[in-house]
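Of the protein chains in this complex, one is absent; all others appear in place.
What follows is chain A.
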């Protein structure tokens, strides 16, 4: 029976096909379908964790969180009869939410399974929440959940250090995930400042409620709850009262200078300012200000494109944190470095005498003189007085002597010993390392050899040398501590939401010259700095007259090519037992004389000298030369 055999073959063929198909679905693709069935039956409702707070050293909250509500779409909680598109269209027609926006949020969602929530809208308005609640029946699958919004108690203070937050971008998501952190699209992360530096502490771990749903999207039971973990909080070294005061002092002076410059076209227009107050005993950053700045509230809900463009395109670059990013020549403050090298390498002592006959210094075979800021010649002066007078002629000579003996090497080496040319290591992203020019650097970058004039220029902190205010603060602290300084730290410790210590950030000694450089050398430098402020011939004397605390410091007016001089002052106090170092920089202000009173006012606030007033502290207009002092 031929046909009967064919029937048998048909039977075998059909059943083999069925078994093969079953094997394909259940063995080869079983895991895939298993995942799908799990995704089917669960819905993962988000529980948002708040970001950590930021406290100042006195325990005052300066950055906190506000309650806000987000709207999520839970696709597995929608009955099969309703479609997502219809629900969103209905929602848009009832509420103030735009349908296009909802649809674009839906399509850009990074959810990996339909069990996961899709963030449809942030920061719901009250009336929309009421509408959603009242129309629950016709708007299935919508979930309103608490979330948090950055709340800046003082949105215009400590702006650059705090930093701003924004929605995580693709690169961050990839990189954070690779580092083993749990992030998902739509999360807000720190983009600058401490918010970025301490992102992995500040970020809260979102929780979730996993529920079992049936085919109608109805909740059957809760499978499990992952509790959210609040982000850890930062306790700063910054004393917010001092910070606020320092910012106001800096702002007041900076704006006065800008106003005066606007009124008088002969006066230079300052383009930015920075001030740093360091605790020299441990590196704690007690206050740090950078101007101009911006309002942090712009970023709390995610900044608009227009606002962001405005900030980015502002010629004064308000987003630049000047105390770590403004790398400019330090001018005469660098004489502390030149002086160290001269004493150590050339055997110069405090009483070594020099002679400045006419305010000019010549190097052999070079006809153009190097000039002092004082064109008249200051006659005989010892080394300490030459610091107090900030006499360029003396330091030109020392620079030239160092050149003769060591070419370009020694001065650069001492600069590096003080930490110049490398990051101070403050706990902020984006710090600039500045530049200490060496023979090698010049050869590589300018294709030129090191000339004696380079050493002479460098000796007074000019030329290609670039330093940031935080580096200069470190330099001042190192001298004040006679060879030791600590890495600048904004954060003192990290605590969890219950207040338990998570991480104690201990002072880190990062410069220690006390072994290789004799203490007397530092004592001589300090004596010079003391005389800058306290001798009637000192370049900062007039500004600190009758100041009840003994202050030591160094002025610096750095020439720039093409624009007005930068004005520096770096000082420490009290002289006998240094507590703080204060550095003030005003870009393109013309002279250090505008920076000195700012440092004095900050010190007055720090030492509680509320009634101290110095009429000499009025802002005059000084010549654009060096630290001009007119003998009374």
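General observations
Keep in mind that, in the parts below, a residue touches a chain if its C-beta (ideal position, glycine included) is under 8 Å from a C-beta of that chain, and two chains touch if they have at least 3 such contacts; residues count from 1.
Everything below uses one rule, namely that contacts and distances are computed from a predicted model.
For the chain of the complex excluded from view, the name given in UniProt is "Peptidoglycan glycosyltransferase RodA" [choices: "Protocatechuate 3,4-dioxygenase subunit alpha", "ABC transporter permease", "Peptidoglycan glycosyltransferase RodA" or "Heme chaperone HemW"].
When the omitted chain is restored, the residue from A:220, A:262 or A:501 that touches it is A:220.
In the complete complex, the residue from A:23, A:130, A:174 or A:225 that touches the missing chain is A:23.
One chain of the complex is left out; on chain A, the residues touching it are 1, 3-4, 6-8, 10-12, 14-15, 17-19, 21-23, 25-27, 29-34, 36-38, 40-41, 80-81, 83, 212-216, 220.
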